[in-house]
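Only one protein chain is missing from this complex, and each of the others stays in its spot.
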Amino acid sequence: MQIKTPQTITSKQFLEIRLQTETICNGLKPEDTAIQPIDYVSPPKWHLAHTTWFFEQFVLSEFKDNYKVFHPDFGYYFNSYYNSIGDRVVRADRGLMTRPALSEVLTYRAYVNTQLAQLLDKGVSKKIERIIEIGLQHEQQHQELLIYDIKYIFGHQPSFPQLEYHINLIPETDKHNFIKIAEGVYEIGHKGDNFCWDNELGRHKTYIHNFEISNRLVTNKEYIEFIDSGGYKDFNLWHADGWDFIQKNNLTCPMYWHNVDGKWMYYTLQGFKDVDENLPVNHVSFYEAFAFAQFKGMRLPTEFEWEVAASQFNYGQLWEWTNSAYLPYPNYSKPDGAIGEYNGKFMINTMVLRGSSVATAHNHSRLTYRNFFNPEMRWQFSGIRLVK
Amino acid sequence: MQIKTPQTITSKQFLEIRLQTETICNGLKPEDTAIQPIDYVSPPKWHLAHTTWFFEQFVLSEFKDNYKVFHPDFGYYFNSYYNSIGDRVVRADRGLMTRPALSEVLTYRAYVNTQLAQLLDKGVSKKIERIIEIGLQHEQQHQELLIYDIKYIFGHQPSFPQLEYHINLIPETDKHNFIKIAEGVYEIGHKGDNFCWDNELGRHKTYIHNFEISNRLVTNKEYIEFIDSGGYKDFNLWHADGWDFIQKNNLTCPMYWHNVDGKWMYYTLQGFKDVDENLPVNHVSFYEAFAFAQFKGMRLPTEFEWEVAASQFNYGQLWEWTNSAYLPYPNYSKPDGAIGEYNGKFMINTMVLRGSSVATAHNHSRLTYRNFFNPEMRWQFSGIRLVK
Amino acid sequence: MQIKTPQTITSKQFLEIRLQTETICNGLKPEDTAIQPIDYVSPPKWHLAHTTWFFEQFVLSEFKDNYKVFHPDFGYYFNSYYNSIGDRVVRADRGLMTRPALSEVLTYRAYVNTQLAQLLDKGVSKKIERIIEIGLQHEQQHQELLIYDIKYIFGHQPSFPQLEYHINLIPETDKHNFIKIAEGVYEIGHKGDNFCWDNELGRHKTYIHNFEISNRLVTNKEYIEFIDSGGYKDFNLWHADGWDFIQKNNLTCPMYWHNVDGKWMYYTLQGFKDVDENLPVNHVSFYEAFAFAQFKGMRLPTEFEWEVAASQFNYGQLWEWTNSAYLPYPNYSKPDGAIGEYNGKFMINTMVLRGSSVATAHNHSRLTYRNFFNPEMRWQFSGIRLVK
Partner (left out) sequence: MQIKTPQTITSKQFLEIRLQTETICNGLKPEDTAIQPIDYVSPPKWHLAHTTWFFEQFVLSEFKDNYKVFHPDFGYYFNSYYNSIGDRVVRADRGLMTRPALSEVLTYRAYVNTQLAQLLDKGVSKKIERIIEIGLQHEQQHQELLIYDIKYIFGHQPSFPQLEYHINLIPETDKHNFIKIAEGVYEIGHKGDNFCWDNELGRHKTYIHNFEISNRLVTNKEYIEFIDSGGYKDFNLWHADGWDFIQKNNLTCPMYWHNVDGKWMYYTLQGFKDVDENLPVNHVSFYEAFAFAQFKGMRLPTEFEWEVAASQFNYGQLWEWTNSAYLPYPNYSKPDGAIGEYNGKFMINTMVLRGSSVATAHNHSRLTYRNFFNPEMRWQFSGIRLVK
């Protein structure tokens, strides 16, 4: 993997990023951290342990002299999808492991943090530093997933608990207009020496046609108009698979929305509230984003259009669905070894999202970042930007 | 319901039974009490709350002056299957409720215990006392279910935790023989004034034919012979549904058994161990019990044969599968109201088990007790007694 | 199997019964005979072949000198559930076999009929005659299943085709009253030398309590009252499994019923018609029969009550659900070999129906006959008789 890590990582930086994970979990009860309410939501306790295992497996066990693993079975428990490393608890069974308990997982984190900080303080080779950088980027990705998963856990129980850690969307108040981009050959993909994932590399030319892109995200107010106009009942607006998806699941609104006596309310991490019409609509699937665009007589941008235009508008509230399938760039090749399993094997049946969200870790975003989800996923922080 | 409760219940007796539930849960981590690994296993935390809700709903709210419910939503959260009482969290979603946390549930128990004890100390009418008696019997049933559910939770995770509370089977060492029972008309069903469930009532005559019944349960040694003789591979021994069941689930041994390098081991609440050949075989489905009997050229008793013969042998280690479907006795009628939903509505697709088990609460057994499970269930403490 | 066949079977009798199967299929298109719309409905073409295979496999191949099988692969194609005979096409895949075509199956029937008639004309041993008798009884059972399956195929397509072969229910016009049966020991099970199945044998004493049984079946008029009174919406009337069953399948009426602009209509083998209020209600599951009885404050008879009382009322329009699980009689033992797979292995999860129906073959009924189906099955001709 041609990932670049020009700066030296200090133990302070390492610990700062690591402790952010604990900060997100502030106020969680041990019970909250143990359950897996649906296969794609992992127990928070598992995130806490799995990100730690990454450093133990790929750094400490390989490069620290006389390193003693915290527990001989944790490798088996907390490997996620790295088939190369050997057996592992299958994803759907993460919620069966009530043990190790949260307290033991937190001890595991402290143990590995200390050992890793010692290693950094002694100084490490560029090669090791690169792996640590990947581990920290991986940690930050799990920080965002943690927020999605906690929201799912809290938002699917009758008492609607709140999260202490605060995450807030802000109103989309910019005056609405469309930015014009001229046809031509553009360069796409990461450049420079900063960190990026393998899937962003291979900067290459692409031909873009004329288009105009909205300077802001679709709001809840606009989305309610779509609902009220019968958007969920008009199959002409939907992909065939999208129509099946909403029929089968009886969907009539974004995830976390409830119609209470004719009024739209939703669960937020700060509690159950009236839908705020000025905020950008969140928790929509690709299918819903596409249907909304059809309804407006517009479309979603491709990821290439997005990358070309993004420096001309504000982003960062919600990941933005594009109409691009997640596919390799020209000359992409999967890195060798376990770390190579990270991105390439998901390049089918997923659509690209660009930008970042209020749940994204600090500094964990860039113009060329390619996020991706299956078109029916809705638990992530995802919104809509239109192109005409 | 014609349930008899001749004795006066004291607050001391009440608390003793109630605290036994906490005792069973000794040493559980909060995480252990929150998950629902499969639809028929409830989170231990749910048992703790649901049994408490019973006293709050049916006693305190109805009969205690100025009683203030502990929490207004707990009725909705912890109703189990009493459709008559109104909305409730569906069974399969019990594992979504991480809140109230274990600590709050324990406070709920203490609050209700105190209130109920006060009520008892003041003296209650026979009618109220009957409901409390039912509540305590219900508590004791959940004490046994708790043990099943904890065993399932601990037995399905890679670290195989142990339970502090001790439950032990003892070897079936009685010299093996068969007890002969003579043909004739016998009386079946509860008599006397002690507590019993509605399904035991309607003492009635039944005609029993000559039979001989084993004085002891089938042991692990005998069951291993069945396995080694290809018992799980010979469809002639099985019901059609039983054969489908073991094929579909790839079953080759009782629940909790693992073949480790050719040796049979199993998870017990005291850890993962070699199978003890002298103990009675446990955790078999009705299908397996039936197939084993076919293999031996014998059969299972009917529940009537069992009731007639049981005073002549020892029982109480494991619930014993009978070849009787769980059906109403002559003149059975479902009691009115919510409590009437308790037994009658399960009188289809279930088979009767008789006796009791080492997981059964003290004094919670009698000759006429009718337990029942679907023929494929295996997580309960169930064994085999043969008839020829 | 201690089945008795006192009379000598002539080739004329044999052919008469066999040709009745073709008569039922009169007017079917080849396409009608090929499909399997749901796993429990077999293609009519398969019934025609399977019943023929029975005679080829168990009689001609075993006992006719120099018999040449019609086609070497038909044994594999048309074995039904006789695991003892070897590999077979699994039940759910019967609808994949468009070949052999109907015309070839009819040739197969003619070939085997001729060969078998020759054998009978030459004279056969008692042992062979017994197997032929079983084959003919088996043929008659399939004649009834054929009618159920054709009705399902015709009743689940938009053009609602009619069957040429006529089957008619008649109004239940007897003045309604209840027949009293006195308590005591009665004998149950087959006696005499006529043919019966193994599951009727072992005539034995049983103790019956006082009861009163209706002299006629429940009518469509009465059943519509149940529907109109909200019977399908009141969980108190239903078994827990029955309630789940009707919820999951959105059931609000018997199979083949449709509410057309507020009027109840149904598919019959003579076309789509208004429901005739005076006819007995047909195509109800055990769950619906039970709930209807609860609604009336009565109950279903046990199969023993039914057998004791049946000589005192008319039956034969519809099989009558009893509240007895299908279980072995005392001293029942499964016959050896393939024929032994016939009944015993279904003695779980099924309920007994008694009597017979207008779809039952001529002479294929008797007081002791035990039919059985899973409690949710509705495609068979099944009605309701009440006990109080």
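Labels A, B and C are assigned to the chains in the order they are written; within every chain, residues are numbered from 1.
The definition used in the following text is that a residue touches a chain if its C-beta (ideal position, glycine included) is under 8 Å from a C-beta of that chain, and two chains touch if they have at least 3 such contacts.
Note that the structure is predicted; figures quoted are calculated from it, not measured.
Although it is left out of the displayed model, the omitted chain contacts the following shown chains in the full complex: A, C. Set against the missing chain, the residues A:Phe14, A:Tyr152 or A:Trp238 yield one that touches it, A:Trp238.
The chain that is not drawn here is touched, among residues A:Lys12, A:Lys68 or A:Lys205, by A:Lys205.
When the whole complex is considered, the residue among C:Glu31, C:Glu62 or C:Glu164 that touches the unshown chain is C:Glu31.
Taking the complete complex into account, residues 81, 83-84, 185, 204-207, 209, 235-236, 238-243, 286-287, 290, 299, 323-325, 327-328, 330-331, 341, 345-349, 351, 375 of chain A touch the chain not shown. Residue positions on chain C in contact with the hidden chain: 29-35, 37, 45, 73, 76-77, 89, 95-102, 153, 156-159, 161, in rising order.
One rule holds in what follows: only the chains that are shown with their structure count from here on.
Although chain A and chain B carry the same sequence, what matters here is overlap: shared residue numbers make up over half of all numbers found at their interface. The angle needed to superpose chain A on chain C by their Cα atoms is 180 degrees, rounded to the nearest 5.
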